[in-house]
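Have a look at this one.
A protein chain is absent from this complex, but the other protein chains hold their places.
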Amino acid sequence: MSTFILLLFALLTPHGPDSGPLPARPGSVSTETQTCIDCHEQYTPGIVEDWKSSRHSRMTPAEGLTRPNLERRVSATRVPAELEGTVVGCFECHSRNAASHADNFEHFGFQINVIVTPADCGTCHPVEAEQYGRGKKAHALDNLEKNPVYSLLVDAIVSMKSAVRGTLQPGKASGNARNETCYACHGTRVGVRGTRTVNTEAGEITVPVLTNWPNTGVGRINPDGSAGSCTSCHARHGFSLELARKPSTCGQCHLEPDVPAYNVYKESKHGNIEESLGHRWTWDAVPWKVGGDFTAPTCAACHNSLLVNAAGGVIAERSHTFDTRLWVRLFGLITSHPQPKSGATHTIKNADGLPLPTTFAGVPAAPFLISPEEQQARRSTMRRVCTACHGPGWVDGHFAKLDTTLSEADGMVLAATGLLAAAWDRKMADRKNPFDEALEQQWVRQWLFYANSVRYGSAMSGPDYVAFKNGWWELTNGLQRMHETVNPARKK
Amino acid sequence: MSTFILLLFALLTPHGPDSGPLPARPGSVSTETQTCIDCHEQYTPGIVEDWKSSRHSRMTPAEGLTRPNLERRVSATRVPAELEGTVVGCFECHSRNAASHADNFEHFGFQINVIVTPADCGTCHPVEAEQYGRGKKAHALDNLEKNPVYSLLVDAIVSMKSAVRGTLQPGKASGNARNETCYACHGTRVGVRGTRTVNTEAGEITVPVLTNWPNTGVGRINPDGSAGSCTSCHARHGFSLELARKPSTCGQCHLEPDVPAYNVYKESKHGNIEESLGHRWTWDAVPWKVGGDFTAPTCAACHNSLLVNAAGGVIAERSHTFDTRLWVRLFGLITSHPQPKSGATHTIKNADGLPLPTTFAGVPAAPFLISPEEQQARRSTMRRVCTACHGPGWVDGHFAKLDTTLSEADGMVLAATGLLAAAWDRKMADRKNPFDEALEQQWVRQWLFYANSVRYGSAMSGPDYVAFKNGWWELTNGLQRMHETVNPARKK
Partner (left out) sequence: MSTFILLLFALLTPHGPDSGPLPARPGSVSTETQTCIDCHEQYTPGIVEDWKSSRHSRMTPAEGLTRPNLERRVSATRVPAELEGTVVGCFECHSRNAASHADNFEHFGFQINVIVTPADCGTCHPVEAEQYGRGKKAHALDNLEKNPVYSLLVDAIVSMKSAVRGTLQPGKASGNARNETCYACHGTRVGVRGTRTVNTEAGEITVPVLTNWPNTGVGRINPDGSAGSCTSCHARHGFSLELARKPSTCGQCHLEPDVPAYNVYKESKHGNIEESLGHRWTWDAVPWKVGGDFTAPTCAACHNSLLVNAAGGVIAERSHTFDTRLWVRLFGLITSHPQPKSGATHTIKNADGLPLPTTFAGVPAAPFLISPEEQQARRSTMRRVCTACHGPGWVDGHFAKLDTTLSEADGMVLAATGLLAAAWDRKMADRKNPFDEALEQQWVRQWLFYANSVRYGSAMSGPDYVAFKNGWWELTNGLQRMHETVNPARKK
């Protein structure tokens, strides 16, 4: 009889929560975590139930450390002794490194951190934390705040404006407006400003008052001084690999009109297959087997997951910098360019003295960008991912198309910049702030929306984004309107 | 052996049709309904099969009435005796209240209503029908038709235009154009204009001719005089709770560019989790258990479902007015404002004498809007929903951000209104019809598309809608273009 039960579970688990080889017995929960659960399953049931569906709730780090190398999700070679033997629960994470946490507070006899940071997750996942810390995501806030060009753009967009006697008067940008727009994805600087007492169903509790909170942006600066937010992708307490690998997770920030990666993906054959047949896939396998576990790539498959072939041979290593398979940066600022060497892009200085990877004329700030050799190496890494499903002719043809597209899109941006420069020279616009007049804002659209759409659409095979949907059609129409504005007398 | 069968069904039913505790035996079908089915499973198989998947096809009202309070889907304390003992089939619904139905007709010996209305559904679901009838949805058609400002806007948009010697000539808006645009969601006034004879596969039949039909708008006026359409959300004959709770149901009407609630949701972490992991949830449980049945809210979870915690304690009551957890109305007309007291918003009079919840300058029509106390009460109700998964610091921080965003978005609308007023004063535009010139239409975009996107994006955490996707970027760029139009001499 019991063989049937086992058979049933074996057959049914693929439709259940994150599976893989999990111990059948309930994990050993620490006393502290059990105390948390006893209250919180009443007061914040959503969190507790989510956690119960996680591997964290059912495995101890000690068990994780015994797994074969390719299957390991714990990248530490060992973990602190006090963590080894219990499952990874509320207290294990929310009490880490308390001394460095300005958001630590006393809560029913325990010292709790409100925010669990990359530094805390790094206890068991140090490789991921280190990789992430080097990449652009961990620097995403600094890269806006410490880059005066981008700060000017941010403030031009989100500053208050008022009408005084029929003319528009510029105002200031509020912290709130920045936090709800650019910083929502880029991250905020979370501080602590004293405590307050709140009435809850569990009675009065005293909690720290966090500033610029809530926020889950990828470059968040945390109250322990660390940068980043693992929860951006590994969200809320289930830490589901399936969630992290589903395209809509990346799509929260990488979406049209400025970074239409998610939209292009959904329109592509890859996205079409994922949307149609993804319900058959094994989303949480580690390593992730091309063909066996999934039959079309997602964002994670191409850009950061550990991929193996049918024989278990490694096709691509896991990456949490997210750019180890990227040789070129499509996201044009204002043209495409080799990936920057450092995640801290605000440290770049181009030939015009600006902290931008290229000049407005498209000249790359070469010393700050990866070398042609490194570009070639990364291109080869991505090529190996593609050839897991496609022949060499297909892949090389695809790459060649992308090369040409980048050059053409950059050329179209250059034309827009030429028209704007003429308007500046002719005093039809004022170059002091390049972002606050209508013609300048049209110029921003040309590179930030339209040229980017063309680039992403070509890279990931979503042709409507190269054509009518923010692509060549808008590039051309926008240029023509800029031309007619700059040359009002002769329309053509 | 049979325990295995039961086990199998127990394990498999979550993937099957709307489940929950249903009687295993086939329901008792009335003679009349069986006659309907005998023909219609041949001629309209889609309807019949859909109904077979429903609870209606498998439970009698009498059985529904025996359920514990929180699990009940029948809100009547008793139902007419003739309905008690049979499942709820074709005839039970399509023969209700025949005397009041102008669309009633003789059909193979039965008197049938074409349309089943909220008044009919109210036989077993009176609480829902009553709540719905009080809300804005049931008044959605009147709120357009009887409000001269909105009628003017509707007609400005959908009226025919023609070119005569190179100038645009305004024409009339057709009923068809109204029905296919605004009234498709708001509802039409369905009338009956005699009968006609149609040739069908079942032979010649004579049927009533309905006007302004088909339509499933939420404020539809039905041939029995009732207002509303349950089928807008509880569609076609399966009456699936899963369907009603899935976000795309709400998204049919609440979508960009004017009411981007659905789009913002999909971009939010809530939507990301639902899209990625929703296949694991129990979508049709009543009551709906936070954490246990679902791990991220959908539209229904936040706005109208009956929610309980793990212990079965009520977190929020079911609502079919849809505004019991809403203290402020984000949908700006033209600025945000406290929710109106009555669903019949066309009865409002503001300080300018217009039937709008605020003046163009943003002054609320206070007597027609809910009080600060009622606002506070509703805010607390929503706060309880949020705190089922989030700590108080998170929730209060989120609400505070929304408060600031509303004030800033309203300020940006005011700036646009100021520029338009200047244009009117300077005779650059004609204030008689505020919707028919290009500058005025830009002004409409500012509040209807862009400020609304900012508000919804902030309320539901979809930052791109606050930023580049119809948000601050468009608000700013649109204002700048309005400014340059109104002040042609000095561009800046």
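Miscellaneous remarks
As written, the chain order gives the labels A and B, with residue 1 at the start of each chain.
Everything that follows uses one rule, which is that a residue touches a chain if its C-beta (ideal position, glycine included) is under 8 Å from a C-beta of that chain, and two chains touch if they have at least 3 such contacts.
Because the structure is a prediction, the values reported are computed rather than measured.
From the options B:P257, B:G362 or B:G411, the residue with contact to the chain not on display is B:P257. For the chain left out of this panel, the touching residue among B:V79, B:L326, B:A429 or B:M482 is B:A429. Between the chain not shown and the residues A:A102, A:C250, A:V290 or A:L330, the one that touches is A:V290. For the chain missing from the display, the contacting residue among A:R78, A:R196 or A:H279 is A:H279, taking the whole complex into account.
Within the entire complex, the positions of chain B that touch the omitted partner chain are 4, 8, 12, 15-17, 41-50, 53, 114, 156-168, 174, 176-177, 179-182, 184-185, 198, 200, 205, 207-210, 213-214, 216, 235-236, 238, 240, 242-243, 246, 248-249, 251-253, 255-258, 279, 428-430, 436-438, 441, 448-449. Although one chain is not displayed, its contacts with chain A can still be listed: residues 4, 7-8, 11-12, 15, 266-269, 271-273, 275-277, 279-280, 289-292, 295-296, 309-311, 313, 387-394, 396-398, 401, 404-405, 408, 411-412, 414-419, 421-423, 425-426, 454, 457-458, 461, 463-464, 466-469, 471-473, 476-477, 479-484, 486-487, 491-492.
Going forward, only the chains that are shown with their structure count from here on.
Centre-to-centre separation of chain A and chain B, using mean CA positions: 33 Å.
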